[in-house]
Every structure is written in C-alpha cells, then in structure tokens.
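One chain of protein is taken out of this complex; the other chains stay put.
Chains: A and B, in written order; residue numbering restarts at 1 for each.
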Amino acid sequence: MFINWLLRKLLVMCGYIANYGYTDGSGDWYIVVDSDKCDGCGKCVEACPKNVLEVIVDDYDDKVVAIRKEHHKNVKYVCAQCKPVSGPRDVRCQKACPSDAITHSW
Amino acid sequence: MTTEFYRWTENTWKSPDIDWHKGQTITCGIDVGSVSSQAVIMVDDKIYAFCNTRTGSNSPDSANKALSISLKDTGMKPEDIQFIVGTGYGRVNIPMAKKAITEIACHARGANYMGGPAVKTILDMGGQDLKGIHCDERGKVTQFLMNDKCAAGTGRGMEVMAELLQVPIVDVGKMSLDVKEEPEPVSSTCVIFAKSEAIGLLRSGWTKNMVLAAYCSAMAHRVVGLLERIGIEKEFVITGGIAKNIGVVSRLEKELKLKVKPLSPDPQIAGGLGAAIFARDLLLKSRKTA
Partner (left out) sequence: MITAGIDMGAKTIKAVIVKDNKIAARSINPTGFEPVETAEKTLEEAIKQAGISRGDIKKIFTTGAGRKSIPFADNSVTEVTADAKGTNYLLPSVRTIVDIGAEEARGISTDASGKVLDFSKNDKCAAGAGAFVESMSRALELTVPLMIEISHKSTKEAPINATCAVFAESEVVSLIHTKIDKADIANAVHDAIASRVCSMVRRIPIEKDVALIGGVANNTAIVEAMKKHLGVEIKVPEKPEYVSALGAALLAAA
C-alpha cells in the first residue's frame, strides 16, 4: 500500500505550477495553475464570464489550462468582476474546478 | 553621429575544435526576443556556434539575421541543419522553425545545460519581461512566473536609465559599484517615475555613479520581491542580458545572501540553447520511430 502511494506521489509530482499574470507597482496579480492537479477538463473555461482561460497543450505535451495571451497583462482588471474591491467574492473558475487546480493570488 | 548609449555589444562565437561534418545530429534553436535575438547551433550534444544580436523590426528577419551571423565562416548552410526549434516572442513567427516551444521551457533546459543539474532557480531578465523559473535536475520546469507587463526589472528599464544618464549600458554595472557608500535605492518602481526622480537626484548633487547605484539597487530589490512568489533555492542562476550587469547581480547576491552561479559560454543564449536541445530530442525521437 505504501509503495503504491509512494509511486503515485512520485509519478504525480512531475508537473509544474504556472503563475499567469504580473507584478507591477500596485501589487501581485496572478492566476495560479497547478498542472499536477489540472487535467484539462475545461470546466473553469466555461465558468469564466470574461473568457479569460483556455485549454492548451503545453511544452511537455499535457493538456492544461492557461490564461489567454491577450489577458496576461490585465488580469487585475479582467477578473475584477469576480473579485470586487469590496463586496462578496465569486471566483467562478476556482469554484468550477473539481480538483482545486486553479487559484488567484489576490 | 549620436552615440546610442543603450546599445550593448552584439557577439558571436564558433567552436574552434568541432567538425560539424562528423556530427550525428545538427540542430538549431532560435530565440527571437523583444530586444535581442539568439541563434544557437548544436552538433551532437555540444554547442557549435551561437550569436547574440539586436532584434529588428520584424521576427522572421531577426531570426534570419541571427541564423546567418551564427553560420558565418562555418561552411554550414541552413539546409544542413536537421531540426530547428523557435522560441521567444517571435516563436510563432520564425518561418524556418519546425516547432515552437515556450521560452520558459527553453530557458530551463538551457540553464540546466550550462549550469548543471544542481540548478534550481533561474532568473531571466529579458529585454521586456522578467521570468522566474524553478526546474528539476533534468531542466524540466516545476514552477514559473513571467512578468511582462512592467518595465521595472527588465532590460528596457535599464536601457532607459543608461540613455538618461548618457552612460554606455555595458559600463552601468561597473560604475554603479564605484561609489563611496551605497545610496538609498530609487523609490519609484515605475521606470518613468524613476526617470524624473533620477533627474532630481542629479540636480541635488548626486553623481551619475550614485544614481546608477540607486537604480541598480532598486531593480535588484524589485526582482527579489517578484521572485519571492516562487521562492529562491540554490543553485541560483541568471540568464538574459542583465546577467552581465555586475551592479545588479552583486546587489541581488547581497540581498539574497546567495552566490549566483555564473553561466558559460554566455548567459544570454539560454533560450536559444534550450531550443536547440529540444530540437535534438525531437530529432532523435523522430529517427527512432522512423
């Protein structure tokens, strides 16, 4: 049992953590994707009201979710609707993900 | 003729010992960045030639220029290259590349080749972006962030300061270390605001060296802040043009209390080199299945 767990752990831990977004004078604004947990199901892509995400095939030939290129530099703004300065947060991509693969840094 | 202070030296290198005709694999990686472009030619698993040149107004031309400069005096023609991988800003616009791979993956691979399997953290300060990459002992990416929104902490930011102070960019690092005592870092993160701040400092009696020191210090500080997101673990290497700026590198080392592992033959070729290595992998794989 332990060997199975160990093997699974070793096999699973070969992905990467991607921070899509930027830091500028006003702070850190990143959408973080854990490629180990993401299987490219695309539920977050559908849930996003602003079409920020897309499923790609990465450099290591795995399906994974990423931010669309045109949104790399305006994450703070385009995600504003789900994370207003005051008021309830409704981060739909995070909610839609069945494996906790996607989070926001702010 | 006006001197363009932001111009750094373009360079090229060719191996004196390798005879490419004897190579089993001849591959090439072309990295077209926003400010500089590199072409790296590998014969088997050795670096055969490379060149580092300024990116022009369009990607295909820049790729061609880099490739032809690196092939100069080698007797090799583009047709002799068996697999080309493109990367960088222009990766989707490099017509002779068979495949495009992200600069993140290529930098990790290139840094791993030059720095060895102990390399864990890579800082790439490119012309218009800044990347923080964690990789494993094989050069596979385990974490990354790329910051290409803001000029503070990029080569372009440094060029702006060099131009303002009328100092050749290759001298910036040296001059910034030639100060009696380390001044307070410039307070603005934004290069545009830092520019006005610098003018004010000069008017209040600061020397150029002091202003450069303050700017390099601010840049190092900003880079650390950015890297803290993914953490910094040994061995720590720096790629990209800024690796040649000892003013920034030494201050980074001081703030991180870590020695930066130098990369040779040239830290600026990490992207192109990684692309050439990927090209070799893909070439060998295709031969196996053929």
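The rule we apply is simple: a contact is a pair of C-beta atoms (placed from the backbone, for glycine too) under 8 Å apart; a residue touches a chain by one contact, two chains touch by 3 or more.
It should be emphasised that the depicted structure is a prediction, and the values quoted were computed from it without experimental measurement.
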For the chain not shown, which residue from B:54, B:140, B:156 or B:174 touches it across the whole complex? B:156
Can you say which of B:9, B:204 or B:264 touches the chain missing from this structure? B:204
Absent chain, residues of subunit A that touch it: 24-26, 73-74, 76-78, 80-81, 84-87
Please identify, in ascending order, the residues of subunit B that touch the omitted chain? 34, 57, 128, 149-151, 156-157, 160, 188-193, 199-200, 203-204
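Convention: only the chains that are shown with their structure count from here on.
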Could you grab the centroid distance between subunit A and subunit B? Build each centroid from C-alpha atoms only and quote it in angstrom. 27
Touching residues (chain side subunit A, partner subunit B) in the complex: 14-25, 28, 30, 58-60, 72-73, 105
Using the touch rule from the top, collect the residues of subunit B that touch subunit A in their complex. 101-102, 104-105, 134, 140-150, 152, 188-190, 225-226, 229-230
